[in-house]
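For this view, one protein chain was removed and the others were kept in their places.
Each chain carries a letter (A and B) given by its place in the written order, and its residues are counted from 1.
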Amino acid sequence: MFDFDALAACMSTSACLVNQATSGLIIGMLLFLVASGVTLIFGVLHVINFAHGSFYMIGAYFAYTTYHITGNYFLAALVGAVGAGICGILFERLIISRVYGQNLLMQLLVCYAFILIVDDLVKIIWGAEYLAMGIPAEFRLPPLRFAGGFVPPFYLFLVAVSVFIGIGSLLLVTKTRFGKIVRAAALNAPMVSALGIRVNVYFALLFGFGCALAGVAGALAAPVRSLTPGMGLGILVESFIVTVIGGMGSIPGAFLAAIILGLTRSIGSVGFPLFVDGAMFMIMALVLIFRPTGLLGQGAVR
Amino acid sequence: MTLLIEFRRDLLIALAGLVLLVAIGLGIDHAWPRDFLTSIFAAGLLAMSLNMLIGYTGLVSFGHAAFFAMGGYIFGLLLQSPAFTGALGAGSVPVALGVAVVGTGLYAVVIGAICVRLTEIYFAFLTLAFQMFLYSVILSWVDLTGGDQGLMGGIPRPIFLGIDLADQYHRYVFCAVLFVACVMIMRIMTESPFGYTLRMIRDNATRAAFLGVNVFRVKLICFVVSSSIAAVGGVILALFTSGAYPEWAFWAQSGEAIFMIMLGGLNVFLGPILGAVALRILNDVVQMYTSHTEIVIGVVIMFVVLGLRRGILDFVKDWWVEKQQARLAAENRNGQE
Partner (left out) sequence: MKKSYTRPRRGIDRRTVLKGAAAAAAVTTGITGFPAYLKAANTPIKIGVPTILSGRVAILGESSVAAIKNEIRKINEAGGIEGRTLEAVVRDSRGKPDEAARMTRDLVNNEGCDIILDAEASGASFAVNEVVRDMKQFCIHTNSETSSLTADPKNQVDWVFRSCRQGIHDAVGGGLVAAKVVKEKGLKKWATISPDYAYGRANTEEFMEYVKLFAPETEVITETWPKLFQPDYTENVTALLNAQPEVVYSCLWGGDLVAFFDQASLYGLFDQFTAFAVNLGDYPVLTAIKSRPAGVYSGSRYHKDIPDTAENEAWYESFMANSNVLPTNWSWQNAAAVNFVVEALKKTGGDTDSMKLAEATSGLTIDSPFGVDGTLTIREDDHTLVNYMVGYSKTIVDEPYVVDFDQTAWSEIYKHEAEWKKRNGYM
């Protein structure tokens, strides 16, 4: 099962190192975007958005259609993000807000129902077949060469955007007035609303922002991944693993965990190709057993 | 003995239920009721055993189907091994059933020991993670499990005590007996002092600990027992489909079971079975008219969760209690006048 020779051989050539390190980063960054939405929503609203993968899918499909009509990828990515954000706000207002503070079961079920409904709606609107957006004209360039390794320009763009958005959302929560109000409301909502602030609006906006992050991830993935109804599920499970490893509610934690997972995948595909998934779950189980709050999370879990 | 006396009413009901089930299965000259009920036995045991965790103990497991699949696979793999059936002959089926239940129970001890200490959300996640892990093992370990094709070529079922499980009538009665027996075990567990300890833990674990309850141990016992009963459900489905499939360990199977509980009623003992029946019928009826089953089921879930805010039997129970109270209140008023 383990092929240490191949791993050692890879580690000793710069080409392989570059290839695997960058691919780890690429895989990690999209996961990070989705997971940071999950973690943000959980950190403030204390609900698990099990339907987060659906917003990733919504973002991808919106971007696909926009790109199809306008031919402008940057606009498409924006529409994907904003569209997912608006759907997120609607979802929060109409559905999730009704189960705040109720038991986990209720939250889980409405999300399950939402996933079923959205998957079927996508099938009705866009059809059951797999769609592919294709690489936008701006990025149809030969891969760059670094120390013998290959790096496609589109992936550089993808990583840059993800890091930028990650830092942006961290600043949004920690430094801005919006972030401060939201965090205060999370601790004591009645108090904050007594100050004349409409807490519900802030909650909805934050939820929408979290979903927009998933939407961006979907839009960034659309050029290279095939679009199908139900595409949100795979990324949902992985982004949960990221969230749990990084620590619920911690954006830097999600970042760290996403990179760990990305590297596990990319190095694993060389060293232990048949145990990549197993390794991911094992890391998660170990973290939960020995540091249940996650690598960078805080708070009691027992 | 005291158990018998204490639960004689329940035992009688169970016996009557069994007689009714057997009468339906053998009395109607059509395979459909038997098929339908057998699949309900399997799904019902999965949902009811999960409800011991969710409804009675407050442990929201999102990975219960793992044990269901485990039971089916152990049972199927043992009977497919010529060495096993050769050595045990007529005893193969009962022994395989026993090993499936005990083996799954042991697996549940390991998983449970890791999981039950955690709080709600982390418990849900970790059970989900272990389930997906089992799923990926089943898919990858093609030599043993047949991967995505499941256990192929049928499951041999040597005749024991005159019971031939290849015969659909025998099989049906056998599954019905297993089902009723497991339901009875759960009834006894949840209505005994142990069951009330579970409820106490659900409502306030700290207080239970102060009162001297070993919360960890009680939760673990409940986890293991419910997993073993889920394994019996898996065995029934393995008998029914004459195979075992990785989808049984997929998260959607757990999601469906959770919905059955919710749909039927969380706080009524037989709620999950009603949920299983309702979901199955809903699924079949919708299938007759549209291929968009998912959207209809999604909307129904939304309606039950956001509209009724409880399961069907919960709703009926609350309505009944309210009516009684209204009547009492009315009588009181009348009395005062």
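Everything that follows uses one rule, which is that a contact is a pair of C-beta atoms (placed from the backbone, for glycine too) under 8 Å apart; a residue touches a chain by one contact, two chains touch by 3 or more.
Remember, predicted model here, so these are calculated numbers, not experimental data.
A.B. asks: Would you mind spotting which of A:F42, A:F154, A:F209 or A:F240 touches the chain that isn't drawn?
C.D. replies: The missing chain is touched by A:F154.
A.B. asks: From the listed residues B:F7, B:F36, B:F194 or B:F216, report the one that touches the chain absent from this view.
C.D. replies: Answering carefully, the residue with contact to the hidden chain is B:F36.
A.B. asks: From the list B:L79, B:A100, B:V173 or B:V296, which touches the chain that is not on show?
C.D. replies: Going through B:L79, B:A100, B:V173 or B:V296 one by one, B:V296 is the residue touching the chain not shown.
A.B. asks: Could you please point out the chain B residues that touch the chain left off the display?
C.D. replies: Missing-chain contacts on chain B: residues 17, 20-21, 24, 30-33, 35-37, 39-40, 136, 139-140, 142, 146-150, 152-154, 237, 240-243, 245-248, 273-274, 277-278, 281-282, 284-288, 291, 293-294, 296, 299-300, 302-303, 307, 312-313, 316.
A.B. asks: So which bits of chain A touch the chain we can't see?
C.D. replies: Output for chain A: 10, 13, 15-16, 19-20, 22-24, 26-27, 30, 94-95, 119-120, 123, 127-135, 140, 142-143, 150, 152, 154-155, 221, 223-231, 234-235, 265-266, 268-270, 273-274, 276-277.
Keep in mind that, in the parts below, only the chains that are shown with their structure count from here on.
A.B. asks: Averaging only over C-alpha atoms, locate the centres of chain A and chain B and give their separation in whole Å.
C.D. replies: 34
A.B. asks: Under the stated contact criterion, what part of chain B meets chain A in this complex?
C.D. replies: Contacts found on chain B: 54, 60, 62, 114, 117-122, 124-126, 128-130, 132-133, 136-137, 140, 251, 255, 258-259, 262, 266, 292, 294-295, 297-302, 305-306.
A.B. asks: Using the touch rule from the top, collect the residues of chain A that touch chain B in their complex.
C.D. replies: Checking each residue of chain A against chain B gives 48, 95, 98-99, 103-106, 108-110, 112-117, 119-121, 123-124, 237, 240-241, 244, 248, 274, 277-278, 281-282, 284-285, 288-289, 292, 300-302.
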